[in-house]
Structure formats: C-alpha cells, structure tokens
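With one protein chain held back, the other chains of the complex are shown just where they sit.
Let's turn to chain A:
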Amino acid sequence: MDIDRSDDYMQPPAQASKPIIAVVDDAHPFDLEGYISNYTGRTAIDRLLHVMHICPGIAAEAYQLCLQHIHQSRDPSLYSLLFQTYEAASGTPGVTLPPMSELSQLDTKWVDETVAKNQADRTKLEVELKTYTNNMIKESIRMAHRDLGDHYRATGDFGTSLKHYTKSREFCTTSQHVLDMCMSILELLIEQRNYSHLTTYVFKADAALDAASAAAANSNAPVQGGTAPTVTATANQKKKSADREVVQAKLDLASALAQFGASNYEKAAHAFLKIGSAKELGDWTTKLVSPGDIAIYGTLCALATFSRATIKSKILENSVFGVYVEQEPYVRELLEAYMNSNFKVVLELLNRYSTRHYIDVHLSPHVNELTTLIRNSAVVLYFKPFATIKLDRMSAAFGWTVAETEGHIVNLIQSGAIQGRVDSENKILHAKKTDYRGELFARAIKTGSDIQATNRKLLLRMKLQQADLIVKAPKGQQGGGSLTDASHSMFMVGE
C-alpha cells in the first residue's frame, strides 16, 4: 500500500506551467454564489480557494464565502491557507483588492474552540482505539480506525486520515466493510485530486462489491425451498441491486475522474456518460462534484474525442446524461451548435464560459487541451465535404482571421488530421488527390525491393551464425550455442 501524498495538492496543477488568469466581465459571465451553492463542505472551500488563485478579480467575494464555509468546518488550519491565497491574489498585477483588514475579522474564539474540541475528540478516539486493540475486538478496532480516519479528514490531516482508513482494512470481516473503506478512501482521493490512485481503489471496491453481492446471494440460497421464500429472496435481491447501483454510480464517477485526471479524454467521456442518475450518486453530488460538473466534463471530453455519430448516440439519445445536461443550459447549446456544424457558436460558447471552466478544480488543467481538441475536430469536420475551399470562407465560419485559419490548418495537415494542401498565395485549401493506382505500384515495388534487401541481410546473418562468426565478449566466454542460434535464424527468414 503506497501512500504517496503530495503536499502541494492545494496548488492547482496548471499553476505549475503557466498561471491562468481568468476574468469575469460581461463577455465571461460567472455567478460565484450560484456556483458555490452547489457544493458543501471541504470541496466548497477548495473550490473557493481555487477561484481566488485563478480569478483574482472576484477574490474578495470568494474570501467572504470561504470564511463562512470554514466556520462550518473543523479545520482551523484553513485560515492560514486562506490568508496566503488572498495575499497571493492581491499580489497579482492589475488587480486591486481591498486589504484583508477591511474584510470580516477573524474569529479567534472559533479557532481556539475548534482546536480544543478537535484535540479532545482525537484523544478520545485514540484512547478508544487503544482499548479495542488491547481487547482484540476486531470489529471495534475497525470502527475506531474508521472514526479516526473521518476525524483526521475533517480536521484536514489527509495523510493520517488515509493511513487510518487503509489500516482499517486489516480488520474488515465482510466485503461490505471493505467496500465502505474503499468508498471513504475514494472520497478522500477525489477531494485531494489524487487521480493516479483512484483506479486502484475502484478495482478494489469493484471486487468487494462482487463479493458482497455474491455473499448476499449465497445467504439467500438455502432459504429457497418453497415459493414464498423465493419472493422474499427476489425482493432482497432487488434491494441489493439498488444498493449496488448506488455504489456502481459512485465507482463510475471515480474511474471517470481518474481517466480525466490522466488526460485520457476518450475513456473519460465514456465513463462520464455511463454514470447513473444524480440520485444514485447520493451526497457525492454536493460533497465532491455537482451534476452540472458531470455534464460539462462529459460533454467537453465527448466533443473533443468522439465522432459525430457517437455523440448523437451516446449523448443526445442518453436520457440519464440528458438530466445532467439540463443542469447547465449552455452545455445543451454547445452540443446543438456542434451537431448543427455551427462551429463559430461552439467556439464562442467555449470562450464565453472559459472562466467557468478555469475555476473548476478538476477541469482547470485540461481546459486548454480540450479546447484545442474540440477546435481541431471542428475544423476537420468542416472541411470534410469540400474538395477545395477558400480560406476566407472558412475563417468566416469559425470567426477567425485568415492568417489564424491558415495556421490552424497547417498544423492539422502536419499532424495528419486533414488530408489536404494549402495554396498559400490564393488562400485556398485543396483536398489531397491521390492516384491510387500509381501509389499502389510505387508501394508494391518498394516493398519488393525492401523484402529482397531484408532477405539478403537475413541470409547473411544466418550464414554468419552457421559459421559461428558471432560477436563475442572480449573475454571470449562463448558457449557452444551456435547451432540453436543458426536454427533460430532459419525461422527468422520465414518471418
């Protein structure tokens, strides 16, 4: 069990490469209060801190909101983090923020109280754990570990929390317990944005889930004597499968986020589209991600990687995902514009809501790449039906200048996405015409001579091995393996 906890999880990953500064203005509308009201608990705080990083313009507002949320939490250390972030935000050039003293005062009393309470709780839980360990009561030890894990998580000590969660595994007696542990860890990992470890626990949870349902089926099996017990059994089964669906939806979300975090957009898109309804996700929809987030992640990944037909069948005809899409009306607009080949609107929408995308903790590092991918596939789709097209028509359709269009197209041709050539003087894009017959001849002849050369070289190689003319170590420690070598080479000729 490797717990490699990154200490800088509070830093948005994009910050490392180049700072993204998003702006909120008429062209990029964003309603912070509306946005944050979708979240509760730790993720709300994390998201607000991220907002202050990315979007210093509204840092003051975020500061106030964050303070409220922190007071509801049990982690006083967040205070100092909040200060640092605000300081950093006010240090951003071109942004003037009111000094911190003008904003609401710090509640030192709350800090003292919380610290004392945390300390008391911790001592209590640790004493409990010690007692149980001495008494060797397995189930109680597990629960003690779990409670300690919960406690540390609430107070912001994620490393210790993870340690206790994983420790509790040793004391699990049923697969349901293992499942519970996995779900706690998954929650923790998603909160920390530790994507690389998600899959491990998704697999573990999956296995535990299978074992749990198998166990449930087994316990029912002996009862199956007459008709009446069967009915109760199926009722049980139904309840179980409902349980299962709830967990499954969460696992799907976790694996989707894992793929997303690893920039496997296509797999992520499939995974996001598989997630069950928001009801099944339970408290995860406020504690970790909002339904609107799922719609945005899924749609952007799908637009970036899917073909038009797949988008149609997987998104537009997917009623479960449709419910998510309704959460963010602009996502629906985006999809419709894309399906109607109204690419200018697609790009405008992407630009308009870029702030919304940048301030999202999970999406932020991928925004630029996804936008590029969507733009590229749009250009490819647009050009597909044409044999030749004037670049100024194309630039009108995308809302770019001709030079920009040419730049994008040249990149796409060089990456092999568009089969065409640019007439740079007359600003026309020509689709490539291929002389298939000639190409076939050229390829056949080339392959022929290549094979002949390869055969010749292999023959020589075989002869060299037969004559034992092989390069030996300087010391000359060479066993009599020439015969086997030679026969190997015989087969290599045949390959």
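Operating definition for what follows: a contact is a pair of C-beta atoms (placed from the backbone, for glycine too) under 8 Å apart; a residue touches a chain by one contact, two chains touch by 3 or more; residues count from 1.
Definition applied: contacts and distances are computed from a predicted model.
*Asks:* Quick one: the chain not pictured, UniProt calls it what, "COP9 signalosome complex subunit 3", "EF-hand domain-containing protein", "Protein wntless" or "tRNA (adenine(58)-N(1))-methyltransferase non-catalytic subunit TRM6"?
*Replies:* Hidden chain identified via UniProt as "COP9 signalosome complex subunit 3".
*Asks:* Considering the whole complex, which of A:Ala207, A:Val246 or A:Leu464 touches the chain not shown?
*Replies:* A:Leu464
*Asks:* Could you tell which one of A:Ala27, A:Ala116, A:Ala214 or A:Ala453 touches the chain left off the display?
*Replies:* Looking across A:Ala27, A:Ala116, A:Ala214 or A:Ala453, the contact with the absent chain belongs to A:Ala453.
*Asks:* Which parts of chain A are in contact with the chain that was left out?
*Replies:* 410, 413-414, 421-426, 428, 430, 435, 438-439, 441-442, 444-445, 448-449, 451-457, 459-461, 463-467, 469-474, 478, 483, 485-487, 489-490, 492-495
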